[in-house]
Each structure stands twice: as structure tokens, then as C-alpha cells.
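All protein chains of the complex are present and in place, except for one that has been dropped.
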Amino acid sequence: MIKVAVVGSTGYVGTEIIRLLINNPEVELKYITSKTYEGESYSSIYENYRDVFTEVCTTKDLEKIAEEVDLIFMALPHGLVSNQINKSILEKAKVIDLSADYRLKDKKVYESWYKTEHGSPERLEKSVYGLCEKNRKDIKEARLVANPGCYPTASILSLMPLLGEDMIEKNNIIIDAKSGVTGAGRSLNLGSHFTECNESIKAYSIGSHRHTPEIEEQLGSLVNFTPHLIPMNRGILTTSYVNLKEKLNYRDIKKIYEKYYSGEYFIRLTKENIFPQTKWVKGSNFCDIGFKVDARTNRLIVVGAIDNMIKGSAGQAIQNMNIMFGLKENRGLEDVSMFPI
Amino acid sequence: MIKVAVVGSTGYVGTEIIRLLINNPEVELKYITSKTYEGESYSSIYENYRDVFTEVCTTKDLEKIAEEVDLIFMALPHGLVSNQINKSILEKAKVIDLSADYRLKDKKVYESWYKTEHGSPERLEKSVYGLCEKNRKDIKEARLVANPGCYPTASILSLMPLLGEDMIEKNNIIIDAKSGVTGAGRSLNLGSHFTECNESIKAYSIGSHRHTPEIEEQLGSLVNFTPHLIPMNRGILTTSYVNLKEKLNYRDIKKIYEKYYSGEYFIRLTKENIFPQTKWVKGSNFCDIGFKVDARTNRLIVVGAIDNMIKGSAGQAIQNMNIMFGLKENRGLEDVSMFPI
Amino acid sequence: MIKVAVVGSTGYVGTEIIRLLINNPEVELKYITSKTYEGESYSSIYENYRDVFTEVCTTKDLEKIAEEVDLIFMALPHGLVSNQINKSILEKAKVIDLSADYRLKDKKVYESWYKTEHGSPERLEKSVYGLCEKNRKDIKEARLVANPGCYPTASILSLMPLLGEDMIEKNNIIIDAKSGVTGAGRSLNLGSHFTECNESIKAYSIGSHRHTPEIEEQLGSLVNFTPHLIPMNRGILTTSYVNLKEKLNYRDIKKIYEKYYSGEYFIRLTKENIFPQTKWVKGSNFCDIGFKVDARTNRLIVVGAIDNMIKGSAGQAIQNMNIMFGLKENRGLEDVSMFPI
Partner (left out) sequence: MIKVAVVGSTGYVGTEIIRLLINNPEVELKYITSKTYEGESYSSIYENYRDVFTEVCTTKDLEKIAEEVDLIFMALPHGLVSNQINKSILEKAKVIDLSADYRLKDKKVYESWYKTEHGSPERLEKSVYGLCEKNRKDIKEARLVANPGCYPTASILSLMPLLGEDMIEKNNIIIDAKSGVTGAGRSLNLGSHFTECNESIKAYSIGSHRHTPEIEEQLGSLVNFTPHLIPMNRGILTTSYVNLKEKLNYRDIKKIYEKYYSGEYFIRLTKENIFPQTKWVKGSNFCDIGFKVDARTNRLIVVGAIDNMIKGSAGQAIQNMNIMFGLKENRGLEDVSMFPI
């Protein structure tokens, strides 16, 4: 029985972690914290939990929490975690951080994109980037795992094999990404006011989105990354455009993806001329990948789809937990998409 | 291990049953049938099942299926089931029928509302109306269970205690119901073409919807039932208006509901002045109920919310299975709503 | 050329008035005011006006505005108008108030439902309730018109003929109303955060919505009014349930509606067994009305549909302007719904 705490339990990421944990017989959920909702029952904040999960939010000190649990999920906005995590906490408990604080290895890159000082740069080296399919071995041994961003998860998984095999021009990568509105969280702002974003589409943060350096660091390449806001609750679709170094056909590319992913439960390759749709992964921890060679331009177009709240966030955190504690990797993540939902 | 078959597995009801069964360790899914998709892998029809559930659809004879399974889910349109079910099948296997064929006890009422002849009226008497919270005892012993309609489930659960206690005028009941578009199924028609129903609301089948006699039979009353189509995938909300026979306040009414439902896992009463929303039940088998006494008019307004595909269909069928086979009633139905989805 | 000002021009109601006025050759838009956006170009607030309408928002004093215009549209929240309007202003300019401040004739009723003091109860008597189809004559002469609420517009137009002819039990009226999210305005709150209301439906303010006394005053009856929030931008549908005093059929009822509405351009009666849908009126100033006699219960169900931002707000204000200034009543309101939008 793994004892866990969820710090920052009342944001969309926090509530998704809780949903994935409450029916898990391997896990005991010991603490859920929230500054805003201290003392309130969880089911009065999220009424889907009515009569089922009625724990009360605390603001207990992190050091003390660490003494009583095996694992802490940090579901706070970036900038708040790097100041709180310290050696003593990490000796007592493992930590999976869902913020951006430990995702980038270079303090300067972090500070230039996130416009805030990093609170514990000395831990950047030892923290592990928790993209399970890439760093499984290191995650197994890690005390501090940086759970990947939603866009980077879909982007990196889509392209990693191609770069690993040196098949594409590594500094000519375009990632056109589309996300549902849960990606913007529960905080109120005009951009996610229903009548402002419903029935419309926009690009945002062109050339300046903070997930860009994360993708670049993991892929070892230079990318153009453009996110778009889609009027739907969940799901990310990435459409990536890369230049093939030589003439390759569908089967050639397929072999490369199979080499990397044939043993991966959560990566599913679509059949030829079928492309991922977010509805087929929504509610699940799967990442679906499909691609098309455009022979006319010798470019490869790769489409990746995930549920941004699951494989792009809480689900991948559970997957990391499973790896860190020696459980079956899909434990608690067995659901296929509930279609149509 | 219960051996089951799903007949008509490729409609929305069929696929929801399958989703709820595939991770259930108590169940072995032996046959899935489909006329349209015979010989095709299920995951080529619903790609959310890719690499996870790849069984092939058959058209095996129902008699033969019955020999090899303990339970058959019939997920066909009304009119097709009553001709297929016979004594011999029911001796071999139990049947949960998700069509309307065995919901009404009176053949004439059925034929007048459904405009088709009933194929086996002799079985109407012994079939059990599978509203679990109402007929649990009979369901336990039944060979043939008629799974309730989606609207009736929300409507009857909302009002049953009031009628049971004789608190309201039984022939002055108005049920204004709202449903997501999954209720219309997967068959193509202009009314569920995206650009025709998105961003719009309509009432339909006013005074003539087939769920009316089902609600009336179960409640023993006369009702005005008006369904509306809402531009969302899932969920039913019913707003019911009833005349109180005497002056009652919130607490009086609450006691009545608690008397009926305090032991019911799947019925959740909201707190005073909080009313059910479909998002809090979507993806779950819960039915949330809330109400308000309008002292000015001495009327009670009751709001009920369910996921039409789960408590209103496939989930309630599983709940019926659990009762019929002595399993824990919420086995395989533990999920709370995945919010926001 | 009518000179007009729009006070409170940057809310959803304000911007809709502006949209309806800027291409109107009979109108000169002299002032648009906004406290929040003083000094900003209108097209930087609403970018749909880019290069087309780039006026700057002012905070000019209302007295001074009144000196330079013929008509002031007050598009402010309730409670802010009754303190600003005075005799001197009304002598200089006519006023159409889109808030609730002058809709109710009884100060006490206003103060009990709106929980705020009324700033100029002495003007309640002379102000005219601007439901054009009901009070056209008085509107013509009025200096101060109270533009009706969105729900009341649909509700009253749906039921007025029945009460006028004494055909129904006047204190047994149920109005189940459904509105798009624009009804909640542009102010941020969790209830209209995209991911909180998208793909869900809820009832709210049961038995306590402020439009209740407005409907009751106009209909001279007691009503149960229940509003619901629908995941769409625009549109209101009301489904009303009334008890017929005697047996009447479709044609009987039709005659009554035709008696009242045959000369009304903006009221359209649907054909038998066709019911209004909000999509057919969205973007237009029409109110569509359809009904069904339920002979089994001797109840009549009436469905009304409007665009809440147009006939339910800004459009009706323009219609009032047209009446007050002797223009053709549909001037500037010629659009049919832009379907599908």
C-alpha cells in the first residue's frame, strides 16, 4: 500500500489525480491539501465526488506530510514547487512534480522562459524528466520526477523515434498543436469564458510558448511550436511536419516507430491512412500516433493525440508512480476512452 | 466467471456495455454480434479499443449463443427483440433487453405507442422491469429483464418516493426533460447532424414520446412528458413539477427521499439549494436528485440527473447483471464522473 | 437622423446594440461610454469591429450626453440606472433602459427581488414596459422605456393571448426556460467558465429568479419559472405548461394566437406539429411560437424561441427606438437567422 499526498488538490490536475487514485487498491490517499479550500470537504468543491470521496482539504506542512507518506504529487503552478522541495523532504518521500519547475535542466533556460527565479537549481541535475517511454530506467530510481507538460508529451512521443534514428532534419521541425480548454486550468480569465472561446479557434503564444524549450531539450532540436485553443474540454492533437533526410515510404517509417514502441502499452500506432483523433484517447492514458509521407515534398506529417489531463498530466503521473514503486505500469490506467463522451 | 454475449454490439448502447465489461474480472465476454459489421474487428469500428479489444463481430444464432453463455445483453432497436426471445433461449441463458420490447406490461399500450406488433406478449407478464432501486427483489429472480429507458430512469427515480408516500397529486405531473445527443444513437439523420443541432435547443415529440407510457405505468399516474435535445454528447436532466397535497417544507420532503434512498449507493441527494448538473454524474452510474419547494405555488420542483448512456442504459444493465448474478451491486460501476470531460 | 448614445457600451448587451446601429442610416451614434475602458478604441475591446468601428469610449456626464442626443440606451446592470435618470435628462432625451430598474411597477416587489433600493420610484408609474407587441401605443409616447428581460420576452409573448382570452387557469402556469450562456454576460465567474458549463446542463435559481415577478406582473398570474443553462452561446427556449379551462383543439388555439399576432412582423407561428428551435431565430429579432394540445391531460404546451441578445435584449431595444421615433418597426432588424451559425 503506497501512502500518497496530493498537494494542490483542487485544480483540474489535482482532481484528476484524485479520481485516478480513489479506486486504486494499491494506494492510500493520506492527505489532500489546498490553501483556498482549507477545511472544506472535497465533494463540496467537486460535486462529482458526492458521497464517494468526502475528505477534507488541509494545509499541513510539507515536511510533516513527507514523514507520513511514500509519495507526494505536487500539483501546483510553476514557481511554487522549487522553493518548497528540499533534501529532507526527498529523503522521506518521493516526489512527482506536475509543475514545470524541474522539467528543464538548465536554470537559465527556465528563468528566461518562465520569468521567475528557480528556487532549487541544485536539484535540476538529479531530477528525472518523467516521460515514461523515454526515461523508464531513471524514473525507477528517482526521488524527484518532473512530470512532462501536456504539449511536450504528445510532441516528443510523436517525434522521438525519428530523431533517435537520425531520419529527419533536426532543426526543421514544425509542431502545430491543438488543445482543449482544460489545458488552461480552472482559474477564471476572459480567454476561457464560455462565450468567448466557444465556437471559435485561435492560435496563441506563437513563438513564445513555454513548452517550446521543453520539447527542444528532449528532442535535441530546434522547433517551431504553435499552440491553438479548441472549443472542447479535453484532448491534444499535434500535427508535426518534418523533412526526411532521404526518400522513405510508409513501411520504412512504420518500422522505426515499431522499433521504439512495439513494447509500449500506452503508445498505439494507427493503421495506414488512419489518423489519430482526440476522441479515441479521451479518458484514457493512451497516446495514438499516425503519420503520412508526402512524397511530393518529401516531408513526413505525424499526428499525435492524447488526453491532456491524463497522458498529458495526471495519468502520466500515475504511470510514473507505478514505475517508481514497481507496480504494473498500467495499474489504475486500464480505461479505454469512454466514447462518445 | 459470468459468460456473456452482447447482441447488437456496435450501436452506442452496445459499445458502452462492452466498455464497462472488458475490464471486469468477473465477466468473460464470449460473443459480440453485429449484422452490419460481421467479420470485422471491434477496434476497426470503434478505434478507442485499438490494441485493447480486438474481438471480431459475429452473427451467430441466438439459440446457439444461449447455449454457451449465462447472460445475453440485447442491445437492438425495439421491435427486433420480442421476435427473437423464446422459452428455450431463456431456459439456457438470462436476458437483459435494452430495447423497449418488454418494458410495458400491456401489449396494447406497447402496440399503440410503438406502432408495431409485439412478438411475444406472453412473456410480458414474467419479464421484470429492471429499475434496480424499485424492483431489486424481482430482478434477482428474473430470467428476462427489461432495462428501463433513459428518460424513465431519471423521471421515475426523481418522483417515486413522492408517489409512494401519496404526497402529490398523481395526475398532475409535468416532466420537462433534456437530453444530450447520444440519446439519438449512431444512425444518421438530419436532426443529429452536427451543424443542425449544435448551438441550438428544441423540444420534440411533445405529447407523443414513447417513454411517456413507461413513466406512467411505473408511477401509476398521468404525466406530461416533454423531451428536449441539448447540444452536448451525454447526460439527461429532468425538471419535474408536482403539486403538493399539503404544505410541506424542505425537511419534510427530504425525509421522504431519505426513507427510500438512504441505502441506495447510486442515488445521491444534493444539499439544500444545490441542484444536480449532468456534469457531476457524466461517466458514472449515479442518479443525482435535488428539489425545491416553491411555497408561493405549493409546488415541488424536482431535478434529476443521470448519464443517459450509463444509469440510463448500459450501466443500469450492468447493475441488473450484478443483482441477477449475486455480485456487489456497484461492481464495475465504481467510477465517479471524470470532470471536466 | 436620430442621435443616440450607448451608456455601458462594452458589455454583451452594449456591443449588440452597437452592432445593430452602426449600419443604420437613420442613426448617428454620438457617444459610447464605458468606465472600464475609458479612452480605449472600441475595436481594441471587441476586435470584430477592427477597421470598421473605432470610436473611443468616454465617461461623459449623462446630463451632458442628454443635451446632445435624442435617445440614450442604458446598458448597465440593474441598480445603477435608477439613480442616474432624472427629470432633466428625460426632458432632453428619451431613454431606453435595458436594466431591470423600471420593469416592475411596484417598488416593493423590485426591492424584495433585487435586494437593493430603487433610486427613483417616482418614475415607475410613467415608465413604459417596452414589450412592443403588448404596449406599442404607450411606447410611442414614452420618454422612458423599460426594455423587457430576455426570459420574460419569450415567456410573455408565448402566453399573452391565452390569458387575454381567459382560456387557461391563470395561477397554474409552469414555464421551463432554457438559455444560452450569453445570458450570463461577460463578467467572469466559475459558472460560465468554458470547462465548467460546456457539455452539461443545470437548472438554477429555482423558485427565485428575478424574472419571475416581471412575468407575473405582465401576465397577471402566478407562475413557476425555472431557468436552465444550456451549453451554447445564444438563444432562449421556453416550454410552458398551462391548464385549459375547457376542451380546445389545435385550431381553436391557433385562432387565438392569430387574433393577437397576425399583424405582428416579429412573431411567427410555426405549423402544426412543428416546434420552434432556437437556431431558426438566432441572429434575428423574431419570436417563434408553436404549441401542442395534450388531449390526455387537457393541458397546452407552448414553446417559444428567441435570440436572447436580440429580441430578448438589444434588438427589442431597437424595435422600441423605431416605435418611439416613428420609423418602420423592423428598420435595422431585417436579418433572418444566419443558419447554420
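Should a chain be cited, it is by its letter among A, B and C, assigned in written order, with residues numbered from 1 in that chain.
Heads up, the rule we're going with is that contacts are C-beta pairs under 8 Å (C-beta built on N, C-alpha and C of every residue); 3 or more make two chains touch, one makes a residue touch a chain.
Just so it is clear, the model here is predicted, and its values are computed rather than measured.
Checked against the full complex, the one of A:Lys60, A:Lys107, A:Lys245 or A:Lys292 touching the unshown chain is A:Lys292.
Among C:Tyr49, C:Tyr102, C:Tyr129 or C:Tyr257, the one in contact with the hidden chain is C:Tyr49. Within the whole complex, the absent chain has one touching residue among A:Leu157, A:Met232, A:Ile253 or A:Cys287, and that is A:Met232.
Residues 12, 180-182, 184, 186, 188-190, 192-199, 231-233 of subunit B touch the missing chain (whole complex, contact as defined above).
By the touch criterion stated above, the residues of subunit A touching the omitted chain are 171, 174, 176, 178, 180, 195-196, 198-204, 206-207, 222-224, 226, 228, 230-235, 237, 239, 241, 275-279, 282, 292-294, 296-297, 299, 301, 303, 340-341. Considering the complete assembly, subunit C touches the hidden chain via residues 12, 15-16, 19, 22-23, 46-53, 182, 199, 233-234, 268, 270, 274, 277, 279-284, 286, 288, 334-341.
One rule holds in what follows: only the chains that are shown with their structure count from here on.
Using mean Cα coordinates as chain centres, the one most removed from subunit C is A. Centroids built from CA atoms put subunit B at 36 Å from subunit A.
Per-chain CA centroids place subunit A at a distance of 46 Å from subunit C. Annotation: 39 Å between the Cα-based centres of subunit B and subunit C.
The set of subunit C residues that touch two or more partner chains comprises 180, 195-196, 198-199, 231-233.
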